[in-house]
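Input: one structure, supplied below.
Yeah, one chain of the complex is gone here, protein chain that is, but the others are all in their spots.
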Amino acid sequence: MTAAAVTSPPRRHRRLEAARDFAVRFSSRTDGVVGLAILLVFAILAIAPQLFVGPLETAVTATGSSLEAPSAAHLLGTDELGRDILNLTVHGARISMTIGFLATLITIALGAGIGIMSGYLGGKADALLMWLTDVFLVLPNFVLAIALAPILLDIIGAQAELFGIRATLLVIVVVIGVTSWATTARIIRSQVLSLKERMFVDRARVIGTGSGRIMRRHILPNVVNLIVAQSVLTFAYAVFTETSLSFIGLGDPFAPSWGEILAAAQSAGAPGLLAWWYIAAPAVSVVLVVVAFTLVGNALDDLLNPKSAVRR
Amino acid sequence: MSGRYLLQKLARAVLTIIVIVLLNFLLFRAMPGSPARIASHHPGVTQAAIDQLAARWGLDKPLIPDQLVAYVNATLTGDFGLSYQFRGEPVTEVIGDRFWPTMILIGLGELFAIIIGLALGAYAGWRRGSAVDRVGGGISLVLYSMPYFVIGMPLIIVFAAGLGWFPTSGMFDAGATYASGLDQLLDFAHHLVLPLTTVTLGLVGAYSILMRSAIMETRSEDYITTARAKGLTDGRVLRTHAFPNALLPMVTIIAIDLGYVVAGAITAEVVFNWPGIGTLTVDALQARDYPVLQGIFLLLSFTVVLANLVADLVYGFLDPRVRV
Partner (left out) sequence: MTVQDAATLRARRQWPMPKQAVPGAPLLEVEDLSVRFRMPGGPSVKAVDGVSFRLEDGEAMGLAGESGCGKTTTALSLVRLLPANGRISSGSVRLFGIDLVPKTERQMARYRWREISMVFQGAMNALNPVKRVGDQIAEPIEIRLGQPRGAAQKRAAELLDLVGIPEKRASAYPHELSGGMRQRAMIAMALACDPALVIGDEPTTALDVMVQAQILALLERLRRDLGLSLMLITHDLSVIAETCDRVMIMYAGRVAEEGPVRRLFSAPRHPYTAKLLSSFPNIRADRRTLDTIPGSPPDLRKPPPGCRFAPRCAHAMPVCTEEAPTEVRFADGVRVACHLFPPGAQGVVASGVAASGIGGGLVRAAALPSAGGRP
């Protein structure tokens, strides 16, 4: 039996205890718990939409007539093609949440990577990376995303697919990820700077550990908390941005996210026709999910971030 | 303000603009094939226009330095090329027509949102846990989580299509003739109400949330205890001691947020068919009118960088620790 095997049960025990302790602290945050509950509901919808509303309706398989108001047959009414809004909205959860999730992965990977490198390496590398971060902080992300998206689409072609995800959606994912990492990089960097001052990094360096290893083994585990809190907040931003990008026409009509449904409502003239049901469900879904992520993110941030301060 | 501070901020702005220009060049040239070939796929672009395009950007010459030099040169002289869409009109003219409607919308929206948001946030943060804080906090969070068009669409349903108080779209009544300039202004204002409300509401949430936490941070500062020890009334401590200090981080935050405001305004304009940069962006996007898209990207980026520079100067003016 190796030494690690001998010590592992108590360590796992300690981790379990820490996790339980954290769960207790989190459960005392009413806002965080409410947010988590909302997210669970949407997560379940996103995982298996067809279980609740059947397969995604298309113009061909539409079950209603054009712009029906809510009724027993169509609880949330129909769109101009006669598709059931409830059906679209539930399927939209899957698309919006998937895009949000993937975009968050890219954003956090970029932000954490740049933040850790910048904070740990210091000197010229830090100056250069932080300058780049500053530029990206100032750049209007959304406008950059708009300029970037059609070019990317033209390069890879709108019909292409990757891992079964259509190119249009991939482009949105990439564009959100590439344009919104700067805030995360800033926050992680400042945490790394204060970590660097602490003893254990010095000790690791004296022993002769390489920079990459120190960053992975000593710095990263200590900013994980911050990354988790930041990820949840980024998720909210990603869903928000996806909705806006889809709304102005960068979405995929064959994969209706909430933003795409709202864009369809806008071009069908739903607001002017007083077809409120066309807008209500997807709009409320977007707001609920963004509110929920923000609530959970803020609660996590308060609990996990050592210096939770003013920021967006 | 010290000269060094000023110089530092100016240098940063200039550097950022250089990056933006280079980025724009790269984006344009990153497209497969030359800009001329892309343009040739575009209906409404004539062979003459393509030839002109090739000559303008020096497309027969190497990418670096010739094309870059030509491009930077043109950009610096305010020549953003010709639109594919609008019968080859210069991009600057196409954008120029749409600039002021957007500026008015964003400018006024910012103004109202700053006044309302900062006041609400300051009060909520000062009276933490009070009814105003709880209710205002909830509303702020919901507004903060709403994309602008999600705010705008219900407004149209209720106040335009439903109650008929305001027009649903546009900036002026179609085909209207005006007896006087005042009439025209009134019509403009009538059309402005809902888009402006949308932009303001979209901003108020974020500002009040941020101001609340800024005030809460100053609340625990020693100089606030000093002010209270002086026997000043609570309101006076808030107004003359906490508020000016909490305002400092807000200046920077508001400036950085400008990028998001521009984004929000784009979607708000689409909802109300407001003839500004936002609707132009969507049109250009649909027509793949790259010169116009790039022009918009350049213009908005410049504006945001400039606004950040102004914010830095305002900050330097407000904070004596920067000013000398």
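For reference, chains read A and B in written order, and residue numbers begin at 1 within each chain.
Assume a residue touches a chain if its C-beta (ideal position, glycine included) is under 8 Å from a C-beta of that chain, and two chains touch if they have at least 3 such contacts.
The model shown is predicted, which means the values in this text are computed figures rather than measured ones.
Asks: Mind giving the shown chains that are in contact with the missing chain?
Replies: Its contacts among the visible chains are B.
Asks: Just name the one of B:R12, B:H241 or B:R288 that touches the chain not displayed here.
Replies: B:H241
Asks: Tell me, which residues in chain B touch the chain that this view leaves out?
Replies: 221-223, 225-234, 236, 240-241, 244-245, 248, 318-321
Heads up, the rule we're going with is that only the chains that are shown with their structure count from here on.
Asks: Rounded to a whole Å, what is the gap between the Cα centroids of chain A and chain B?
Replies: 24
Asks: Going by the contact rule set out above, which residues of chain A touch chain B in the complex?
Replies: Touch list, chain A to chain B: 131, 134-135, 137-144, 146-148, 150-151, 154-155, 236, 240-241, 243-244, 247-250, 259, 262, 265-266, 270-274, 276, 279, 283, 286-287, 290-291, 294-295, 309-312.
Asks: Chain A touches which residues of chain B in the complex?
Replies: 12, 15-16, 19-20, 23-24, 27, 30-32, 38, 141-142, 144-150, 153-154, 156-157, 160-162, 168-169, 206, 210, 213-214, 217, 249, 253, 256-260, 262-264, 266-267, 270-271, 281-282, 285-286, 288, 290, 293-294, 296-297, 300-301, 304-305, 308
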